[in-house]
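Following: one structure in structure tokens, then a few remarks.
All protein chains of the complex are present and in place, except for one that has been dropped.
Going by the order they are written in, the chains are A and B; count residues from 1 in each one.
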Amino acid sequence: MNQNLTPQTGHGTGDYVTVNIGPSHPAMHGTLRVIALTDGESLIKAEPEIGYLHRGVEKLGENLSYHQFIPITDRLNYCSAIPNNVSYEMAVEKLMGLEVPEKAQLIRVIMMELARIADHQVCVGILGVDLGAFTPFFYLIIQREEIYEIFEWFNGARLTNTFGRIGGVDADLPDDFEERWNELKPNVRKANEETEKLLTHNRIWMDRTIGVSAFSAEDALNWGFTGPCLRACGVKRDLRKDEPYCMYDKFDFEVPVGKNGDVFDRYIVRMIEMEQSIKIIDQAYKLYKEMPADAPLMARVPKVIKPPAGEVYSALESPNGELGFFIKSDGSANPYRIRIRPPCYMIYQAFPELVKGELIADLVACLSSLNVIAGELDR
Amino acid sequence: MAKPVVKKEYTLTERIYLWEILKGMKLTWGHFWFNFKACWRPGPHTIPTCWQYPEDRTREISPVFRGEHYLQRDDKGREVCIACGMCAKICPAKCITVKKGKREEGEEDKYASKTYPASFQIDLLRCIFCGFCEETCPKNAIVLGREFELARFSKEECILDKRKLLLNYRKAKEEGKLKPPKKRVPVVPAPPKPEKAEGGEIKKSKAAAPGKALKKPVEKVKSTEQVEATQNKEAAEKEK
Partner (left out) sequence: MDDWLVAIIKVVGIWVWVLLIAVVMTWVERRGAGLIQDRPGPNRAGPWGLFQPLADGIKLFTKEEIIPTKAQKFLYIIGPALFSLPAFSAYAVVPFGDKIILGGKEIILQVSDVNIGFLYILAIGSMAVYGVILGGWGSTNKYSILGGLRSTAQMVSYEVALGLALLAVVFVYGTFSLRDMSLAQQGTFLGFLPNWGIFKQPLGFILFIVAAYAEANRVPFDLPEAESEIVSGYHTEYGSMRLGLYLFGEYVNLVTISGVIVALYFGSWHLPYIDLGAYLGPISWGIVSFCIFFLKVSFFLWLFVWVRWTLPRFRYDQVMGLGWRGLIPLALFNIFITALFIQLTV
């Protein structure tokens, strides 16, 4: 039964049916739309259409001051707002030549890794839901709520955190962070373990994911893949390791890579990354505790931020991949131009390639394994 | 562009489906049994991971939660806001409008400083609860409270005017949900005038640079005990 039964596409009579999946469809995360040309169950062609959640974020940025843009970045990848915030702040800091205090950087690392866990949990959970396994989703989402609890006690918001300020962070870690984290850590691990138990070795799950929308490393690089989707293809590329920022070079962690770049590998890479994130948080918190209690959390920043004229691109490894901000400044209080490089925009381009010759059910699996977030995609 | 062909290699237990399925079922049964037992506990909060929201309000909300706004009064019950308009300016959603008024003679017991907001409006329909207004306020007058039930029946009710904001303050105070004073974020101290900025001096003084800091330090940090004391005093006065 190992042989794949997928019918060869294109052998039909040419009587194809166009099935419109989305923008409001239970499998579409947010408002994505895929126009699929099908021959029975198999896909001849799948064309994504984007822009249903376009809010003109980049244009908005031109009319807001540098600080005012931070809350807008929350709304890019709403599953993990913090890396978005930090990525933007880092871009501005780079433009201004600011040195962020080490303690602030550690707080950033801790929060970003927490957000990474939360993001991966959502992605894996939704992947399960889309493949019909409802239960792991709940086990993961409960732990995500606990992570959000930490965010809430940090600065008062759960989803749209508005974390950090240009030049530092807006608050210190809550006093009971250690307690909460120690309580949360085993729970996150347990939820991941349970998810693995329910899915990883289950033949149904393996059949549904292994080899589905496999992608070669070369293609993935050509299409501009980053993040877990690229690593699943076997390319060891992680900005945290390759171009360390925020003291990531001081932490000991591994970058998991897959082999085939299929849905299963993406899932496994995400599962391992969660474990690695836990490791990073532990190390970062240890370093954080060694800092004096009144160590600065903010660099010296003028009240009205007017970076020198010039342009800058800065990127970090967000849960989805390389999230970059390009900012061009003309020396005034508003950016002249902001351009966001969202990871899933590049990944989603390859979607027609990825699902070519697969079945309709695989389209859904592929889409959720890419973790395409409409807010980030359409901006 | 050809897609790589992936060879599926299964172990025997994976191949026969049933073994892993039974393992999975054992896991789900564990959850079921745990929650089934929890179901019989008294009270609305039975299953530990689930809050029965309208009845069960035991979930603790963070004291720094960014919820519905209120306008602070000082210990003497005077409005603290000086209508400087910083909040309106920083607001990314442009949802705050403030009109300045001059304090008249004999109004010293109403307004803490010479200027006061003649009108103060927050449009909750626009607000994104980023907390910038709270952070930028020089007098710590506007605060995002712990109130999170923001549903209203009409559009007009969603616009918080000064009266509602002050009422929110009273409500928060009565429920003991006033926001604790924010911990100030230490800023890298200003380098001394001659060029001699080394890391060793960082710890030396942190209060040195309030003027230039982005984040205006909270005007006068009161300890929680003090706040409580003033609250008690006010409550006592009210009773009289």
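Everything below uses one rule, namely that a contact is a pair of C-beta atoms (placed from the backbone, for glycine too) under 8 Å apart; a residue touches a chain by one contact, two chains touch by 3 or more.
Remember, it's a predicted structure, so these values are computed and weren't measured experimentally.
Student: Give the residue, chosen from A:Gly61, A:Gly128, A:Pro228 or A:Gly375, that touches the chain omitted from the document.
Tutor: A:Gly128
Student: Out of A:Ile44, A:Leu60, A:Ile142 or A:Ala333, point to the residue that touches the absent chain in the complete complex.
Tutor: Checking each option in A:Ile44, A:Leu60, A:Ile142 or A:Ala333, the one touching the absent chain turns out to be A:Ile142.
Student: For the chain that got dropped from the picture, name the residues of chain A it touches.
Tutor: So the residues of chain A touching the unseen chain are 1, 4-7, 17, 19-20, 25-27, 40-41, 128-135, 138-139, 142, 198-199, 202, 204-205, 207-208, 359-364.
Student: In the whole complex, what residues of chain B lie against the chain that is missing from view?
Tutor: Within chain B, the residues that touch the unshown chain are 18, 21, 24-25, 27-29, 31-32, 35-36, 39, 46-47, 49-50, 52.
Methods note: only the chains that are shown with their structure count from here on.
Student: Can you work out the whole-Å distance between the CA centroids of chain A and chain B?
Tutor: Distance between chain centres: 26 Å.
Student: Touching chain B in the complex: which residues of chain A?
Tutor: It comes out as residues 2, 64-65, 67-72, 74, 101, 135, 139, 142, 149, 152-157, 160, 162, 165-172, 194, 197-198, 201-204, 206-207, 210-211, 213-216, 219, 260-262, 292, 294-303, 305, 353, 356-357.
Student: Under the stated contact criterion, what part of chain B meets chain A in this complex?
Tutor: 1, 3-8, 10, 13-17, 20-21, 23-24, 27-28, 31, 49, 61-62, 64-66, 90-93, 128-132, 135, 144, 182-183, 185-190, 202-203, 206, 209, 212-215
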